[in-house]
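Of the protein chains in this complex, all but one are displayed in their positions.
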Amino acid sequence: MGISSKDSGPGGIRSALGPFGLWIAAALVLAVMPTIFSSPVSVTIMNQMGISIVFALSYNMLLGQGGMLSFGHAVYFGLGGFLSVHVMNYVEYDGWPIPLPILPFIGGLFGLVFAIIIGSFSTRRAGTVFAMISLGVGELIAACSIIFVVFFGGEEGVSGDRTMGPPVFGTEFLKEIEVYYLTAVIVFVAAALMYLFSLTPAGRMANAVRDNPERAEFVGYSQRQVRFISFCASGFFAGIAGGLFAINYEILTEENLNLVTSGWVLLMAYIGGIGFFIGPIIGAILLTLLQTVLSNHTELWLLYVGLLFVLTVMFVPSGLTGLIMMHEPALRTGRLPNLARPYLVAGIPLLVALAGGVAVLEMLHHFNNAPVGDTVAHVFGMAVDTHNPANWAVAIAVTVFGAYATVRATPQVREAWSEANDFSGKAEDR
Amino acid sequence: MELVIFSLLNGLVTGLLLFMLSSGLTLIFSMMGVLNFAHASFYMLGAYFAYTISGYMGFWGGLIFAPLLVGVVGALIQRYGLRYVHRWGHVAELVFTFGLAFLIEEVVQFFWGKATKDYHEPELLDFPLFTLFGQSFPAYKAFMILISIGIFIALLAMLTRTRVGLIIQAAITHPNTVANLGHNVPLVFMGVFGVGSALAGLAGVIAGPALGTFPGMAFVLGSIVFVVIVVGGLGSLAGAFVASLLIGWLQTFAISLDYSMTDLLNLLGISFDDEHVLRDLWTLSLPQVAPILPYLLLILILIFRPTGLMGKRET
Partner (left out) sequence: MSTPALSLEDVRKDFGETQIIRGVSLEIGAGERHAIIGPNGAGKSTLFHLISGKYSKTAGRIRLNGEDVTTLEPYAIARRGLSRSFQITNIFPRMTVFENLRCGLLWSMGFKYAFWKLVGRQKNLTQRTEEILEMIGLADRRDIQAGVLTYAEQRTLEIGITIAGGANVIMLDEPTAGMSASETDQTVELIRRVTEGKTLVMVEHDMGVVFDLADRISVLVYGEIIATGKPEEIRNNKAVQEAYLGEAPEEEPPADGGTV
């Protein structure tokens, strides 16, 4: 990986646009998105993506930047959100003059406070012990949320109304699109701040402690202190994400604190790629799409996500971003097109095999669970009779054939790959 | 009085169950340095396999074959999954086992559905063992206690008195030396992982009828097992035993002792406003707090005795 790269800090493709180019492009994309995808559903999905991006980036401050695996990160997200909803209610019923855009910041502060308290004893150890502690603390707080009804609202959670605050530049945030622009601004600022953090002494030493805690100590840094600071910072930004969630959905429940949410953010960061700053962003976007769009087309979407996750951990631990970045040397030396044909030859059968596999699973699921008399499953938009053995034969055959063709094509891909990455000889290629 | 006896017995059932799970986990952790997040998932698989098998062979068939099946599944996962992921490092291993837990839950839901399964104890054991002051103690729970203790004695004997057991003990601390002596250490690892998983599966087989057989059962018990491990001290079997019983009794007594802060405050002559902001605290009752007691214990241990009750030095 990375033979030579200037400023290889948090990672990122060296673009011709220069250091700020990527950020300007991102800002433009954020501004323009709603005009391209203008349906209310799309805007809702984009808002969800924004929240997930901040949440996943905050998580990666721990995992990717600091090497700390946490199973309880939802705590800071949820607590920030709960406080934000309560503030919304104070604004509504007691007339507190707090404009809505301030809310995420308040959520962030609350997350920070709890990160300081919990970090004081949980960052003493790293690695497996830290992970177990985070799990225990997460479960503790999730369980407490059922008990302390005043703050957590019990089973129904706490809800509020975002439109009751003082108007900001004339809007009362009645429309989803107004919420989008607020979210977009906050997401941009939060992401920028988190990126800048990684370039500070605290952030650089977080990387150092992650890679070689012993060495970091011998250059004068207490690994415990470094971890603690990363922990607090990530709690702050998770709280901001929680505040954004409160603004968007106007309700927080125990679900937002529990292991499911904590696990989900781990999935987003890991599938996206924890070794790159942009990784969690990609993971958040992808998983939000799967959660919102895919879930409409199949009941098995979580199973597919689970499979994707396990396969990623096993075979592509650097995540989607890592997979893309692996092509950078080939891109720079102009050898990328050489990979196109082998990828097609192996990729198409692979897609066919996957399609077949999905068909089998969907049919099986329908067969097992549909009420008596309902024999028609909907697979890829087609109506399929699950009681007809011919359909089963076709699905299985397609899967097997696709898998076989993929395996046959793999040596080709391997050969093309090693050729594209062979830098031992020809210097004139550079 | 009867409350104490029943709570002691019920707590013993829970504690022994926890130990059955945490002992396998500890053994695997000591040997391979991997904390298997999916360990509780094997517990769940045990219950579900037993449910299905018992449909054809009765409860006893499930009792024998389900743990074996789970052990095989565990060994295969170790051989083809965990061993492969090992090259990506410790964090990746832990994340892999987490993903596995997630995936197994989805797969269970795929094959068995989301509803709780009607997996119940055999008729042979479906009677009250004894009755004290109107409350009866089911024979099935006594059966659970007996099986747990029996398995532990068998395991202890195997570990300390057989050749295989000695090899395992050695491989835990000095895998390279054992390999140099000609033993197939990867096979030992796979075997231990398989046995550990089978143990978890067995716990599921006997707990399923008592605690319920549903897809969420792994995550519910899983977190508590990890608390047990940390409280007892990572890598310590004795610590896991003590912590399991401690937490089992702690929870059981808390649930059955229906006292609350209100009682305490009334005793002191203090009363409070029903709409007070902190009313949750004032009305806190022991049964309410029972689910979070293990986690509170975890935090206390972490603050005052971070290596656990009987912890060894960090690996």
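Every chain is named by a letter (A and B) in the order it is written, and numbering of its residues begins at 1.
Please note the rule applied: a residue touches a chain if its C-beta (ideal position, glycine included) is under 8 Å from a C-beta of that chain, and two chains touch if they have at least 3 such contacts.
Please read these numbers as outputs of a predicted model, since none were measured by experiment.
Taking every chain of the complex into account, the chain not shown here touches A.
When the whole complex is considered, the residue among A:Ile36, A:Leu174 or A:Val219 that touches the unshown chain is A:Val219.
Looking at A:Ser38, A:Ser120, A:Thr200 or A:Thr410, the residue that reaches the missing chain in the full complex is A:Thr200. Mapped onto chain A, the footprint of the missing chain covers residues 1-9, 196-197, 199-205, 207-208, 211-212, 214-223, 225-226, 229, 233.
As a working rule, only the chains that are shown with their structure count from here on.
Our note on geometry: chain A versus chain B, Cα centroid distance of 31 Å, whole angstroms. On the chain A side of its complex with chain B, the touching residues are 63, 67, 69, 71, 121-122, 124-125, 127-129, 131-133, 135-137, 139-140, 143-144, 147-151, 259, 263, 266-267, 270, 300, 302-303, 306-307, 309-310, 313-314, 317, 361, 364-365, 368-369. Across the complex, chain B meets chain A through its residues 35, 81, 84-85, 88, 90-92, 94-96, 98-100, 102-103, 106-107, 109-111, 113, 219, 223, 226-227, 229-230, 234, 277-281, 284, 288-289, 291-292, 294-296, 298-299, 302-303, 306, 314.
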